[in-house]
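Note that one protein chain of the assembly has been removed; the remaining protein chains are unaltered in position.
Letters A, B and C mark the chains as written, and numbering starts fresh at 1 in each.
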Amino acid sequence: MIFDLLLAAALLWSAVQALTTPDLFRAVVLFIVFGLLMALAWARLDAPDIALAEAAIGAGLSGALLLDAVGHLRQKRRERSP
Amino acid sequence: MRSALNNAREYPVKPLIRRAVLFTALWWILAEGNFVAWGVGLVSIMLALATSLILLPPGPSRLSLTGLAGFLGYFLVQSLKGGVQVALMALRPRLDLRPAVVDIPLRLPEGRARVLLAITLNLLPGTLSAGLESRHLRMHVLDERSPVETEVRKTETHIARMLGLPLEAR
Amino acid sequence: MDILDLLSVVLLIVGAAFFLAGTMGLLRFPDVYTRLHALAKADNLGLGFTVLGLALQAPGVAAGLKLVLVWLLALAASATLSYLIARRAFAKGIVPWKPEEREP
Partner (left out) sequence: MTDLYLTLAVFLLVNLLAALWRIARGPTPADRLLAALLFGTTGVAVLLLLAYAGGGAALVDAALVFALLAVITGAAFVRRIWREESNGHS
């Protein structure tokens, strides 16, 4: 019970932070963290297969792709204003 | 003797079998001991075998089993020590850190062995590798008073014994 | 409660203590390098003890070995990653933290 409440609070906090932070990189890290917490939530909801998919696709692959995208964006910005 | 060696190089059968056995054992563990899905398992084993042959072509390996056991024992004891040490540092009410950066000359030949050394040192007490140069290893040390060089030398010796590599005298 | 259960209780609690130490290190240590030390060593040891404690309760040999496999994977992952991050930090010129000189 305490576990679920804490998990829900952390989920809400990371989601709000990820949406409102102005720093793109921090938003991506928070997104990854949100994905990992969400996987834990799925595990608590007796859906281990969705937990697996969430961890692999939601946090892992999308996280890495988003990090990659932020890297490209930064590089572009630097090229434009050296 | 020589012709046997040449044959082994042309048809790397032995490493192939060794790897196949390894991957089968891995699959057995992953499937938690039951062979219900062993069709999928067979395909996975084949794919893993092909990938490993592409990424890591079998070379002349002289992995010594006693060396491996020695290395594992040393590694387990030392990493336990490392964890306890860093845990005590983190939980002490007053932080007592004396970090320093040291360069340690390397004696292992270039290649996998050096990478293994750098990565292993990350889990041993108070050391964190931060860059392999051509002649030395740059390390961040948690406590400059600890005998880092002796520890690195010991780890080096264990790795060299495990992989059957010579250590350059310095 | 037999001796095996007792042993796994002890192992699990020791593991949790190491996790606590890792988190404390992450929060209290002064710079990236020292935090990497704390994460790589303490957390992996914590996971190791947790895995051992659970493996004693595992339904079969293969299930127990699978837990150990998870641990080995996590070990390799964090050792490699801390090397990569530390190397990049040095390349970027982040100066390691030094304690201020205190007169004895």
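The working rule: a contact is a pair of C-beta atoms (placed from the backbone, for glycine too) under 8 Å apart; a residue touches a chain by one contact, two chains touch by 3 or more.
Note that the structure is a prediction, hence the values are computed from the model and not measured.
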| item | value |
| --- | --- |
| Residues of subunit C in contact with the chain not shown | 5, 8-9, 12-13, 15-16, 19-20, 22-23, 26-27, 32, 35-36, 39, 43-44, 46-47, 50-51, 54, 57, 63, 66-67, 69-70, 73-74, 77-78, 80-81, 84-85, 88-89, 91-94 |
| Subunit A residues that touch the omitted chain in the full complex | 2-3, 6-7, 10, 13-14, 17, 25-26, 29-30, 32-33, 36-37, 39-40, 43-44, 46, 48-49, 51-52, 55-56, 59-61, 63-65, 67-68, 70-72, 74-75, 78 |
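In this section, only the chains that are shown with their structure count from here on.
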| item | value |
| --- | --- |
| Whole-Å gap between the CA centroids of subunit B and subunit C | 18 |
| Computed distance of Cα centres, subunit C from subunit A, in Å | 22 |
| Subunit B partner contacts - residues on subunit C that touch it in the complex | 17-18, 20-22, 24-25, 28-31, 33-34, 36-38, 40-42, 44-46, 60-63, 65-66, 69, 75-76, 78-80, 82-83, 86-87, 89-91, 96-99 |
| Interface residues, subunit B side, partner subunit C - complex | 26, 28-33, 79-80, 82-91, 95, 97-101, 118-120, 122-123, 125-126, 128-131, 138, 140, 142 |
